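Before I ask anything, here is the structure I am working with.
Only one protein chain is missing from this complex, and each of the others stays in its spot.
Up next, chain A:
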Amino acid sequence: MSTNNLSYNEQGGGAEPAVELGQESTPTASGSTAAAGLFSTDFKKNEDLKEMLESNKESLKLEAMKRIVGLIAKGKNASELFPAVVKNVASKNIELKKLVYVYLVRYAEEQQDLALLSISTFQRALKDPNQLIRASALRVLSSIRVPIIVPIMMLAIKEAATDLSPYVRKTAAHAIQKLYSLDPEQKEHLIEVIDKLLKDKSTLVAGSVVMAFEEVCPDRIDLIHKNYRKLCNLLVDVEEWGQVVIITMLTRYARTQFLSPWREDALFDENSEKAFYDSDVEKEKADSKPYMMDPDHRLLLRNTKPLLQSRNTAVVMAVAQLYWHLAPKQEVSIVTKSLVRLLRSHREVQYIVLQNIATMSIQRKGMFEPFLKSFYVRSTDATHIKTLKLEILTNLATEANISTILREFQTYVKSQDKQFAATTIQAIGRCATNISEITDTCLNGLVLLLSNRDETVVAECVVVIKKLLQTQPSQHSDIIKHMAKLLDNITVPMARASILWLIGEYCERVPKIAPDVLRKVAKSFTSEEDIVKLQTLNLAAKLYLTNSKQTKLLTQYILNLGKYDQNYDIRDRTRFLRQLIVPNEKSGALSKYAKRILLASKPAPVLESAFKDRDRFQLGTLSHTLNAKASGYLELSDWPTVAPDQSVRNVEVMEPQSLERQPSTRGSDLFAYHLLVLLCSDSDDAKEKKRPKPKLDSVSSHSKASSSSDNTASSGSESEEDTDSDSEPEQKKKKKLSSKPQVRQILSFALNCGCKMCLCVTAFQVSSPVFVPPKSHELLHRMSGKGLAVSYHFPRQPCAYSHRMVSVQLTLTNGRDQPLEDICVGEAGPPGIAIHRFATIERLQPEASITVSMGIDFNDSTQAANFQLCTKTDQFSVSIQPAVGELLMPVTMTEQDFLKEQGQLTGMNESSVTITIAPDSMSSQPVGRKVVSVANMGVVPSSQNSIHRFAAKTVSSGSLVLSSVVLQEASTAKLVVNTEKTVLGSVLLRELKTALSQG
């Protein structure tokens, strides 16, 4: 019983939050529908749609749905048709069904109660033999954002993750993200599924599951280790969208797991001379640990390189950023050509690629210099493209190519797009500061531009000239004079302010003009922009200090104007300057230094690229484009200083069978064994008696177990173990139901909300077996086993090790007078049958007996499982031949479901026989008992007395097995078995026949 108990617990745990959530969400849902109804505009129109939907004609329904989808597409509200639409969810017409799905996904969130009506349809569709239907059912089920169905979604995802069709598994990976966004509390369970799917070898699944990984648990880098090499090797064959996601994830992974390939070059670049002459220590360091690229690192670089030739621009960009962030410096340049190629693509693609090139070109000019001409601006380019190209051209400017670039810039300056011309002037300014040889040329060119007719151009020139002059103010008084003249005509505030600042700063060089300029601006002071006013104040103050004779009155006039200005900045500045420069009694120590303060030599501004600091973001990301951290941005970590363990990525090649039972089962097996030993030693009477008959033993231990079950139930779950499994399951079940209210709750919830849970689908519906006295079979006789006697029976409970296995319990008794040591299972066969072995029994005392459990996957056949029982000294070949009835698991279902399923399993899948029944079996009780004693089936409630129905599914493949007994007159009865497994069906029929016809 322990395992049964366990599975109930899990479900209970999963369902609990859903029930709570459901109660919470109901009122809000109804509120929103009321609101929706109130504001609906197309009330009349919807009426006839409703009629159409309720008609019998498929074509009318389809027509109605098409119109409704049209409404949804336009963003109109169609939510009040929900009840009428949802009825058609099970329609046979695929197009109609798909449109209903579209509707459902759109409105389910608003109409949660009604949406639940459709759940059972999807659950049924999840079992459909058509993979497309299974997949789309899962897609819709997981897209319905109703918190109440979280447990159902969870089960469906788990099931779909093991589906045979990779397409269904792919949709399962997508569903993981949906469930996670709906209920983040499921994270742990979802990570398990992700872990499982990451192991998937299908190229179809890889991209989607990595996407799920990135969204649910991007920090669980440990899940990637074992799959790293596989992902690298699959990459070329993955569909293009998956490639992008995988490459981005692997970039992050590699930055945490490999050593920096840049270290070596960095050493050589910066310290080569030093290392050569004196720094022995450093040299030693470099020598002692020469950089060796991790082969896995190389594998990634090698396998992504061909993708540079992809037609998908996103893939090319992803590879480019991978090389940028991971490849040794000398290899990065192979991405250049491909990036330049992308510039031929759509405008939007150009925009993103140019941005990334701009960032790259700051650090690595050499990469793009040969392609300089590809960045020449065309008159037809969009503004943002022009700006970016200009940016890149400026970044690429060197002494060698500056003349070509400047010539190109000259044509841009004349462009009709004046904004662009202004940007070009800024670019020229940047080139001029970066390359000192051309500063004079640029300055002269800019001065010429000052006579341009367009004001924006002139203004920009002034600003740039101001910055340039600041870098070398020595001999340019003529330019300053020229600009002073311009002041009369220029209106752009920034330019006026720049001129005023220049004159103020270099007023000693233009002693005659400066006071005159001040006079002019004093006149227009009140009508100037704030920025000009501030510079006017500055100019006045500076002139007052250097040439107070001429400007004293003017300055005071301006200070008075400033004192009553509307802008408080200007008032503040005025007050501050007055205190600083105008001497009075109160003026402090500062005014002595006024001249040094105001006329201190100022550092020249550095003209930098706007892309200077963008390299803090990973290239190709949204954050990089925005130059701001987008939500969900994952930082690229720095290279580790010490290489992490490389062996984590080693994958041992394991047989699939052993893989399956690897980690968890070994543990639980041991655990069960320990418990068993514990209990055996606990129950004194069991120890003393040492009965050869297992049945008695179990009864006594059961009494023990049940007396302690209060503790075990409350302390949680698994502690009820193997020995008490022979006990009366029915009694146990009752107790379980009462002790676990969630189970009851979920059942009643299912009934209440009217959703017919389709009970043949998931583990949910496997019911507890009906109690039958266990039949024990002999496996090894005392004589042939040299004193070791072994018997086995089928406890009829779900196997803990694998859901495909039948659990078998072995009772081993030592009939010798010496202890037996190291009893274990040796080789097993035939190949189709998987066996979960019990843990080695180290010592079995004389006359003692022990019960252990095994799991055997018979693959739904009655073929015997052969294996060897080994002791320290001997080996015995034994075989377990399962009765067909033991290969089943009972399921519960309603009569309607039974009839429906039965209707689908006709023809070849049905076998029937008419039998004569023993007279005492004519009442219902004995028939049931007899059937159940032969086969582990669940009783289906029947509305007629004369018909008995039983349902089960096969343990290994989970296919349904239905059987019905129809009692007729004169002690005859018709026995029918329906199942896909025809061989199994006919054997079962034969066994049932013998069982029923006996007295």
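Just so it is clear, a residue touches a chain if its C-beta (ideal position, glycine included) is under 8 Å from a C-beta of that chain, and two chains touch if they have at least 3 such contacts; residues count from 1.
Going forward, contacts and distances are computed from a predicted model.
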Checklist entry - If you look up the hidden chain in UniProt, what protein name do you find among "Large ribosomal subunit protein mL53", "ATP synthase subunit b", "AP-3 complex subunit mu-1" or "AP-2 complex subunit alpha"? => result "AP-3 complex subunit mu-1"
Checklist outcome for this item: Given A:S120, A:Q177, A:Q550 or A:S609, the correct residue touching the omitted chain is A:Q177
Next on the checklist: One chain isn't shown here. Among A:S208, A:S361, A:N395 or A:T536, which residue touches it?
Outcome noted: A:S208
Checklist outcome for this item: Contacts from chain A to the absent chain lie at residues 57-59, 62-63, 66, 69-70, 72-75, 93-95, 98-99, 101-102, 106, 109, 130-133, 135, 139, 142-143, 145, 165-167, 170-171, 174-175, 177-178, 181, 203-204, 208, 211, 236-237, 239-241, 244, 248, 306, 309-314, 316-318, 337-338, 340-341, 344, 346-349, 351-353, 373-374, 376, 378-380, 382-384, 408, 411, 414-416, 452-454, 620-623, 625-626, 628, 630-634
